[in-house]
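My questions all concern the structure below.
Missing here: one protein chain of the complex. Every other protein chain is in place.
A, B and C label the chains in the order they appear, each numbered from 1.
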């Protein structure tokens, strides 16, 4: 059911959603960073959509690896390697299967978060994308373990991602550019957490209509 | 009657009046010039007052020559050489007489304006200090010819200077920095004409209480 | 936002075209966004590659040339370059003696250069890296991203570049680069924010009497917002912060750096203060540089970078350099 087409649709939906949220992401990054996160991610996802239009890999795994590589090649900044690694690790975890089970999806996203964590060495609570990604992946895995269907499971993941992003507001940043602000980073939502929530929400949106 | 003390008092009164009007002169110069006329003249007259405090020449002529030289040495810009020349020419015209008659005063100020005109080659109507100085000197000479006393004559000169300065408002500048603006110089009072009116008014003020 | 640009989306490629046209001794690879010496790599010479987000000009492209960098990789505005740029630059400048990456300590720069270094190794290019983290406004800690790299980057590029030019091996060039980092500290003050073209508005709002203390070079707010002071007072805040972190005495090299929109006449005023105040603290400004070198787009403000000199560092600083933005001795 979750074939390459599904993941391509996810990437397209994510690109749409990031484009729509671009100014908000940039505003968040202006407050505690350098004001480029919206532009960065938009540039990367636009390139990823283009890459998939040029050549659509047959398997979900290969597709996500291609998307990750494209992000690494086109985004730059902190979020480029981090998101790029996330997609690549997810893709590698999926191997060469033509279709993905809910359990395999949860496992792939766990691999994605592990990749982000090991590359950026941020833990939850450091006020980064990890604060949205980690709870989302936990919620997904939990829902799958409880036997819920993929739509319900992704609803839970999206809600957890959004909640995780919002939970970054009171945090003091310890990683990324916002950490330079020390206590002044408190009171703002982390832009990477906000974009991570958009990506998980896009997954839920695509699943809902699949 | 008009001895060196009188002319020293004039320079002091002029310095006071230019200090009080400094911001206005600078504002006028900001509109159609480069925003330094108030500072320039204030610096020069402050130096002139200081020079007279250090060494007060015995004759009006020598005193005005000293003031003119001080302006040339300390002001810079267009107004430094022009006002400096004006004072120097006036002083030279007075020769070594210890006291100055109204007629000699009128003659000295005519020499002053001639000096400005020949150095800057501005004619009346070019929107410069000449537009305040020339009518003032004409009014002074006329009043003296009519036998009026020096106070009345300087009242007339001061009124003519002020009128001349105001008459620069509708003019299009042909000399000095304001000329760069072409038609956009219309509608503003010329800063040098405004300061020239202050100088003549200071002369009137000092005469009134002499 | 009023800017002398064609389109917020094409700022970097448009500027690179201008850089190329202005400097025939550079070879600007517009497609891959790499700035190289037109003369190409010299066999046996360590290659020096740096890069980072654009918006800090003349850093880094303006420092490519004899005695300094072999290549620069400009990213988008305030966005570190991608690994491909760094790999291609490193491959292009490798003269067989390996390549040193000069990396400013920002998560994005660190990650992209790290990925690039891994790819370089796969392609058989030996790479070492030096991380520049001189900004004392950021409290250093093992648990955070650490200090930013700012003005000291110029010192590292100049000094390491001079040593590389002598044919020194990669380990030596790396050693001296690290030594410069260890002996250098910076502090920045902003009188106004900058405007990222794609963001369209100022990165923060400062009142008519406020200054941001401890700013970096990406328009991020600083360590604190305080009442603005005169040049003397602002310089003293910067020197206090630097000297609290690193005892400063003896001969020092100073960069009095403008943030991009502060005129030279003001930088000279601040520099005179630095010289006087350092003398009062027992240090002598033996070498210096005053100007807009490590900028933050159109930000008004300045930073001070101090490097405690050694005889070797002084000699390497004085060595000939011939780049668009720095040139002496030949």
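Operating definition for what follows: a residue touches a chain if its C-beta (ideal position, glycine included) is under 8 Å from a C-beta of that chain, and two chains touch if they have at least 3 such contacts.
Nothing here was measured: the structure is a model prediction, and the numbers come from that model.
The chain not shown here is in contact, across the full complex, with B, C.
Touching the chain that is not shown, out of C:129, C:150, C:192 or C:305: C:192 (per the contact rule at the top).
The hidden chain makes contact, of the residues C:237, C:253, C:290 or C:316, with C:290.
Within the set C:63, C:204 or C:271, the residue that contacts the chain not displayed is C:271.
Across the entire complex, the residue among C:72, C:211 or C:307 in touch with the chain not shown is C:211. Although one chain is not drawn, the whole complex shows that of C:18, C:167 or C:182 it is C:18 that touches it. Considering the complete assembly, chain B touches the hidden chain via residues 26-27, 30, 32-36, 39-40, 43, 72-82, 119-120, 174-177, 179-182, 184. Of the residues in chain C, those that touch the hidden partner chain are 1-7, 11, 14-19, 21-22, 54-55, 57-58, 62, 191-192, 208-209, 211, 228, 230-232, 234, 256, 260-273, 275, 285, 288-290, 292, 295, 297-298, 300-302, 327-328, 330.
Here is the rule we go by: only the chains that are shown with their structure count from here on.
Following the contact convention of this document, no chain is adjacent to both chain B and chain C. Put simply, the chain farthest from chain C by mean CA position is B.
For the pair chain B and chain C, the distance between C-alpha centroids works out to 54 Å.
Put simply, the C-alpha centre of chain A and that of chain C have 32 angstrom between them.
Note on chain placement: the centre of chain A and the centre of chain B lie 75 Å apart, centres being C-alpha means.
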